[in-house]
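One chain of protein is taken out of this complex; the other chains stay put.
Up next, chain A:
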C-alpha cells in the first residue's frame, strides 16, 4: 500500500480497502524504522492520527473531501505550521511555534491530508545537499537500495556500507527522502534555485516547480522573495498534478500571486502522440562538467521524442553563462534583506547579552545563523551598499531580464517545452560532497536549475533511469509561464515511456538494526 501512487491509495480509501488510520499508522511506523535517514525534524504523530480519525469519519459518511483526503503528506520545515515547531533547521528558530499555517499547508489540511511531520533541509534552505542544517544531514534512501548495494558489492573497494551513504541533494532533501522511502505520498519542498528539482533527481522522484505566482508563498519563510516557490515532490506526475490542483490559485495574502492563471491545472490528459510537440534543447547547457551518463540519457531522451514524431530543435539561451553570478548577487541581496527580521526581539532565539540593542542583535544573529547564512548576508550587504548598488544589484537585475528574455525568445521560436539535465551527475557520497564548501557546491549544482527561477517559469524533474552505480538520474522539462498543465502533460507522457524502476528497499527494512549500528560510527560532527 505504501508503494502505491497517491491516486491508487485515494481510490483504495474511497473503496474502504484501507482506512486513513491504518494508512497513517503504517506511515508512522515506517518513519520510525527509517529514522536514520534523518528526513524528519518533527514527526507530528498525534496531529496526524487525529486528522486520520476525522478523515475516517468523513469516508464513513461518504463525505470525503477529495483526492487528498486521508493521504499522508510531509512539509519542509521552512513552511509555517500552526502549533507545530518550525525551525528552518536553524538555531535562530529552534523552538519557534508559528501561530498560523502557510497558505499551502492550510490548503492541504482543508483537503483532508494528514500531516506526518516537518522535513529536514539545509539551514534556511541555503544549500544543495541538505547537509548544512542544525539537525544534521539527510541520507539518500537509495544508499540502502538493493539497486545501489548490489553495484557496490561488485566494487572491490567498497568499504563499510554506511560510511559511504549518499546525499539527497538539496535543499528539500528531507522531503525527498520522506517520499522516496515511502513514508508519505507527497511532500512540499521549496524551490529558489533548484531546491525541489535537485533532490528529486537524486532521489528518483518527480520534483515540480510551479510558475512563479501560481502558488501562494504566504507562510513560506522567505529566502528570495522574487524567486521562491513552493515545490511538490511525488513519485509520479499524476500525483504532482493532484497536489498542484489543490495548491494553485490566487491568495490575497500574497500579492505576487496571479489572479487569472492561464491554465488552472486539473486532471492531466494522456497524450496520445507527441507529433504536434516541439522540444527545445538549449545548447549552452552542454557543458564539460556534465557527467557522460547524464549527457547520454539527455541525448537518448531527445532521440525518443524525435522517434515518436516530435520536433526536436537546438535552441540558444545566450546569457546562460552569466546566470550563476547574476543569481548569486540577487539571491544574497534578498537574503540580506530577508534575514534582517531575525533580531531576537519578538520570536526565535535571543542571546543572553543585554548591554545594548546592537550588541543583542549581533550576538543573537551570530548564535542563531550558521556560516552559510551569515556569509550570504554579508555578501548581500556588500552588493546593496550605495557605492555598489548600480554595479552589482541593478546590473544583475538587468542581466536577469536578459536571461528571462532568452527563454521567451526560445518559446517564441515555436518551442513548447525545453529539455535539459537536472543535475551534473547522480548523487554523490556525503564524504565526497563536503570536500567543497556550500557556496562552491551550490554554484556547481544549481547550474541547470536556477535560470528557471530567475525567469519564473514552471519546470519539473522526471526520473529517467539508473546510473551504472544503480542511482537515479533525472532530466528537466521547462515550460512557458503559466503553462504548468501543458508541461506536466508532456512530462507524464515521457514518464510512461521511460518506466523508471521502483526503489527496492526491502533490505533496508531487514537490515534496519545493522544500519543503526553503522550509523553511530559514521556520524560526522558539524561545525557551528
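Rule of thumb we're sticking to: a residue touches a chain if its C-beta (ideal position, glycine included) is under 8 Å from a C-beta of that chain, and two chains touch if they have at least 3 such contacts; residues count from 1.
Here is the rule we go by: contacts and distances are computed from a predicted model.
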(request) Would you kindly match the missing chain to its UniProt protein name, picking from "adenine phosphoribosyltransferase", "Cytochrome c oxidase assembly factor PET112 homolog", "UDP-N-acetylglucosamine transferase subunit ALG13" or "Aldehyde dehydrogenase"? (result) "Cytochrome c oxidase assembly factor PET112 homolog"
(message) With the missing chain put back, one of A:71, A:317 or A:336 would touch it. Which one?
(response) A:336
(request) May I ask which residue of A:287, A:345, A:385 or A:408 touches the chain that does not appear here? (result) A:385
(request) Kindly state which of the options A:82, A:226, A:316 or A:405 is in contact with the chain not pictured. (result) A:226
(request) Check each of A:163, A:256, A:291 or A:316 against the chain that is not shown and name the one that touches it. (result) A:256
(request) By the contact definition given up top, give the residues of chain A that touch the hidden chain. (result) 224-226, 254-256, 259, 333-334, 336-337, 381, 384-386, 393
